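Removed: one protein chain of the complex. Kept in place: all other protein chains.
Let's look at chain A:
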Amino acid sequence: MVETLRPGDHVCWTVGTDDEQLDVTARFIADGLARRHRIVYFTHSLLPLAVSAGLTARGVPVARAVADGQLRITPSSGGYLATGRFDASAMPGAWAAEQDAARAAGWSGLRAIGDMAWAASRLPGAEDLAAYEARVNRVFAEGYAMALCLYDRRLFTAAELNPIMSAHPCAKGAADERGWRPALRMRVTATPPRLTLRGEIDASNRDAVAAMLETLAAESATVEVDLAGAAVFDVSTVTRLVRGAGTFRLVGQSPQVDRLIGLVGGGAR
């Protein structure tokens, strides 16, 4: 269920039809309105007017929310692609500014919805997309903003989606939404530098974890990595933690993770 998402989360949500896209965004927006979050929707495959109509038809008080400054529906050319190309390096900064503005206006959170259909048409810079999705986790993990990234399965192949999914801490694939919960939550505090991981780590999110570890290692000499609520089903993540042992101080890891660290470290050369 999309309603299980909370500030700090960043999901790759695949859809198969326009109706499915409008259904999930309507529920995501309704949930956000009730929680006093600001919501910014970057649409691409649908015109803003069509989105407004579709959401209104699904019971979302679009007109009132827009008038209150709580909801903004804008074409992706006004957001991701403001410079005419997708500039991955500028995006985290843009998100941080959006976040500051929402805070200053008194909203208790910021929800972003991104219709990523533009990436399928191979715009300049789109090849940086997975790397961008991985890096931007740093912004969301502070726990104020959250993002629903919409990927249309009619536009992207499974092989194209796998690395993009893995750049997000959680993803929803073709399977039914019932019972869906975010697979992994990443939360960051700056002082002391700490990454808290809750959920399961596997190939569906390891690139997100890897990028987060890399970013945090660049920010601080030592980073506490709290694994108390995490199960690790991915050898490459364990390898990364072993190689970064000088930087990453693990706490709360299960005996299974300790044994894996022994196995990975024991044969290192």
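The criterion applied here is as follows: contacts are C-beta pairs under 8 Å (C-beta built on N, C-alpha and C of every residue); 3 or more make two chains touch, one makes a residue touch a chain; residues count from 1.
Definition applied: contacts and distances are computed from a predicted model.
Participant: If you look up the hidden chain in UniProt, what protein name do you find among "Predicted L-lactate dehydrogenase, Fe-S oxidoreductase subunit YkgE", "Cysteine desulfurase", "Multicopper oxidase domain-containing protein" or "Anti-sigma regulatory factor (Ser/Thr protein kinase)"?
Facilitator: In UniProt, the chain that is not shown appears as "Anti-sigma regulatory factor (Ser/Thr protein kinase)".
Participant: If I consider the whole complex, including the chain that's not displayed, which of A:Ile29, A:Leu71, A:Ala183 or A:Ala211 touches that chain?
Facilitator: The single option touching the absent chain is A:Ala183.
Participant: Using the document's definition of touch, tell me which of A:Gly173, A:Gly229 or A:Gly244 contacts the absent chain.
Facilitator: A:Gly173
Participant: Would you write out the residues of chain A that touch the absent chain, in ascending order?
Facilitator: Chain A touches the missing chain through residues 158, 161-162, 165-166, 171-175, 183, 200, 202-204, 231-236, 239, 254-256, 259-260, 263-264, 266-269.
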